[in-house]
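In this view, the complex is presented without one of its protein chains, the others remaining in place.
Chains here go by letter, A and B, matching the order in which they are written, and residues are numbered from 1 within each.
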Amino acid sequence: MAIDSKLAEDLKSQGVHVTSFESLINWGRSSSLWPLQFGLACCAIEMIAATMAKYDMARFGAEVFRPSPRQADLMIVAGTVTKKMAPQVVRLYNQMAEPKYVIAMGACAISGGPFKEGYNVLKGIDRFIPVDVVIPGCPPRPEALLEGLLTLRAKIAKEKLLGKHRARHADPDGTAAYPVPEFGAHDLEPTANRDIWNPPSVVREAEGGEA
Amino acid sequence: MSVDPEAILKRLQEALPGAAIVLRTNPSPSGQHSLLVAGANLIEICRFLRDTPDLAFDFLSNVTGVDWPDPAKADKAAVPAAGEGTPASEGFLEVLYHLYSISRRVGPLVLRARTQDRGDNAKIPSVVSVFRSAEFQEREIFDLYGVEFTGHPDLRRILMWDEYVDHPMRKDYVAPDDYEYEPTPHAAVLDQAQRHYPGTP
Partner (left out) sequence: MISDPATSHPAAVLEPGADDDQLLRVSLGPQHPSTHGVFRMNVVLDGETVVSLKPVFGYLHRNHEKIAEGTSYLGSMPYTDRLDYICPLSNNWAYAHAVEKLAGIEVPERAEYMRVIVAELTRLINHTAFAGFILGDMGAWGSALMYAFRERELILDLFEDLTGARMMANFMRFGGCRNDLPAGWAAKVGKLVDDYGPFLDEMEKFLVGNEILLARTRDVGALPKEVLVNGGITGPMLRAAGVNYDIRKVEPYGIYERFNFRIPLGETGDCYDRIMIRFLEMRESLKILRQALDQLPDGPFINPKAKLRNFKPPPGEAYARIEGPKGELGFHLISDGSTNPYRYRVRPPSFINLTLLEDMCLGLDLADVVIILGSVDIVLGEVDR
């Protein structure tokens, strides 16, 4: 911000708030995220528990779970994404309007989790859609989900709306829809979206210490 | 509470004289011996067991598919009865049925049926016309093992997508190689890691 912080505080005590459009818009957006009602497996039960009276996600503004992706702006992928379900997840993501965010909740959504060896298990939803926040756990406690939500809110608060490093949704050339995988004879086609995910390239040193 | 498969075997042999049924003892402490039946007699045996008033096996609890690529293992896991012919030389697929009687409160009676081979002759008659509960379970065995249940009203894949061609629960199924980086690979994952990253220790 281009204003002296002491001056800003002085004005605040007089009832005058000075902010920027960016902070204001980001504050509004992060304080009122509408999640998509999208529970896949066991993590969904902890997600429901997080919205109930004991852990109460409503106090963070994320209480309105919308059944339709057209009306939601946060997709909490809670549970194992199977290869059969993966095209539907990507379609739902494409149907959400910008700005949209994804939280990968639980080990299965991050990387396949305990079911990683499965022939029908997608090893992480970040293979097909971009993920903003990951919450490890199996299942993560409701408090962990709240922490993930707060992390996402902090991330949104730091988003830039103008300039070279602006957020994807503020960029008219940014992608909002990702290609939907097809069912192949043995696996999905493609197995991952190479534009957003590539397996890490690791160069292991052999015994002799060569790179 | 539990059934006596030998007594049931005698009843079946009296009622259906041409049927090929063999008692197979189960070496485990569970004592659940089974009756190995030929696929051709399966439907009439099930109908007899269900409709005879003093047997009244009206509830098919479970249908399991098993892949025996090595038939000698099948005979080790369930000891063959005395006098049975030589075991099959090539592998087969097997389907087990667990029958209970809800009205008489007894069970389980275990039936097994085997296919001829694991290729084109992997066929067993469907018991859906006798026990409706087999409907989805037989579809699942078709999907994951490739056993074709003749006479099933709607035999198509149930758990995997329709375009899928493999039968993943078979012992010789090889999953597509989709290796990712693992920090501490071991066992089967180590082989994959060494193929992708040759310097892996």
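The working rule: a contact is a pair of C-beta atoms (placed from the backbone, for glycine too) under 8 Å apart; a residue touches a chain by one contact, two chains touch by 3 or more.
On a predicted model such as this, the values are computed, not experimentally measured, just so you know.
K.L.:
Return the single residue from A:Ala44, A:Ala109 or A:Leu149 that touches the missing chain.
P.N.:
Final answer for the missing-chain contact: A:Ala44.
K.L.:
Per the definition of touch given earlier, which of A:Ser31, A:Gln71 or A:Gln88 contacts the omitted chain?
P.N.:
In the complete complex, the chain left out is touched by residue A:Gln88.
K.L.:
Among B:Pro29, B:Pro183 or B:Pro198, which one is in touch with the chain left out?
P.N.:
Missing-chain contact among the listed residues: B:Pro29.
K.L.:
Of B:Pro5, B:Gly91 or B:Pro108, which residue touches the hidden chain?
P.N.:
Going through B:Pro5, B:Gly91 or B:Pro108 one by one, B:Pro108 is the residue touching the chain not shown.
K.L.:
Applying the definition given at the start, please give the residues of chain B touching the unseen chain.
P.N.:
Within chain B, the residues touching the omitted chain are 1, 26-30, 32, 58-62, 64, 66, 73, 76-78, 96, 98, 102, 105, 107-108, 110, 128-137, 157-161, 168-169, 188.
K.L.:
For the chain that got dropped from the picture, name the residues of chain A it touches.
P.N.:
37-42, 44-46, 48-49, 51-54, 67, 69, 79-80, 82, 84-85, 88, 92, 114-115, 117-121, 138-139, 141
Throughout what follows, only the chains that are shown with their structure count from here on.
K.L.:
Whole-Å distance, chain A centre to chain B centre, using C-alpha means?
P.N.:
Result: the chain centres lie 43 Å from each other.
K.L.:
Under the stated contact criterion, what part of chain A meets chain B in this complex?
P.N.:
Within the complex, chain A contacts chain B at residues 83-84, 111, 117, 119-120, 123, 183-187, 191, 199-200, 202-207, 210.
K.L.:
For the complex, give me every residue of chain B touching chain A.
P.N.:
159-166, 168, 173, 175-176, 178-181, 197, 199-201
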